[in-house]
Each structure stands twice: as C-alpha cells, then as structure tokens.
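Omission of a single protein chain aside, the complex is shown with its protein chains in their original locations.
After this line comes subunit A, so read on.
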Amino acid sequence: MGTRAVILASLLVACLAQACDGNVLFSSLSRTLVVEASPTAGQVLKSGEDKIKVTWSFNGTHSGKDTDYKTVKVKLCYAPVSQKDRGWRKTVDNLKKDKTCPHLIVARPYSSSAPNNSFEWTVTKDIPKATYFIRVYAINASANEVGYGQTTNKNKTTNLFEVDAITGRHTSLDIASVCFSAFSVLSLAGFFIGEKRRAKKSSPPHM
C-alpha cells in the first residue's frame, strides 16, 4: 500500500514536472474554445487562391476561466486519413513531439470578443494536398498550451475539408526537361557518328 502511494505520488510529480518543463500532454488539455471555420465538410479548397476564415471564442458553459490565456495559435491539422502510413505526421500526446498540426495559420494575442477573435487566411502554396481540420491552441504566459478548440469531433472524423495543392510543375520546366533530355540523346548520337567517321578516315585497312 505504501509503495503504491509512493509510485502514484512520483507519477503525479513527474506529470507536473513535465508540465512545468514545457512537455504538455494533449490529453491533459480541455476543450475550452469554440472554433468555427468557413470551409464546409468535404469542401475542396485551392491553395494559393481560396480563403479560410477562422473564428474562436471561449466556451461559456465550461467551468474555468480564460484569464491566463495570453495568445492563441491557429493551426491547420491533418485528419487521420492523411496521417496513415506517414510517420512524419504522427499524432503524439506530448505536444512538443506532436506532428499533427505543423502548419501555423496565425498567432495572435488572446481575445474572446470580436473583432479580434477571427482571422482570414489564404491557403498558402506550400500546403500539401490532404484532408484537414482547424485547431486553435490557447497559450499562457510561459508559452505552454492550456486549452484548445477544434472544428472537428474528438475522433477527428467530422467536418473535415480538403486542400487541392499546386503541383509545382510548370510548362516551361517540362519543356526544359524535354529539350535537355533530347540534347543528351542527340549528342550521344552525334558522338557515335563522329567516331565512326574518324575511324574510317584515319585507319586504312591494315593488311
């Protein structure tokens, strides 16, 4: 009994120490923010063109206060279907190691009322083609996450939208590729022909 208590106590201390250390666990956060975003479920947005409008507010029914919220970070996060077989997008409870939400939309001082609780963002051209949702983290003065809100449910299955990325290809690049490739092959042919001609000229048959 005594040892159990010691173990529990040390676990608690470890958890607290982790939290103090900046190693915040996502499972320890409460969903204190209500987040709304303009994309509807299943909508496909074009990167570089379409916009997303995100609005966040404090959830009045949730017990607890938002007095220690200093900044918010609005992030674009991968849905599970886009994380499958891609270890570099893995969800890890330790937020320092978590790779679910690598794309930062905006970081703002916290405000729960209009007009400072919304942001309009044009999907940038380096966003890959995938399925996403939006999550907003509330951050305290020591730069630790203390609350969050997201546009989807707990299992991240509802209200997801897609981004159709740019291919990165350009017609001019394709043409340059083909031209240089043709040059390589043609120069090889040229060398062959040149060799044959030179061999015929310089060495008369040796009898």
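The rule we apply is simple: contacts are C-beta pairs under 8 Å (C-beta built on N, C-alpha and C of every residue); 3 or more make two chains touch, one makes a residue touch a chain; residues count from 1.
Just so we're on the same page, contacts and distances are computed from a predicted model.
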Complex member absent from the view - protein name from UniProt, among "Major facilitator superfamily (MFS) profile domain-containing protein", "Arginine-hydroxylase NDUFAF5, mitochondrial", "Translocation protein sec66" or "Transcription factor IBH1-like": "Major facilitator superfamily (MFS) profile domain-containing protein"
Sole contact to the chain not displayed, among A:N116, A:S142, A:T157 or A:S181: A:S181
For subunit A, residues in touch with the removed chain: 84-88, 125-126, 128-130, 165-170, 173-174, 176-178, 180-181, 183-185, 187-188, 191-192, 195, 199, 202-203, 205-206
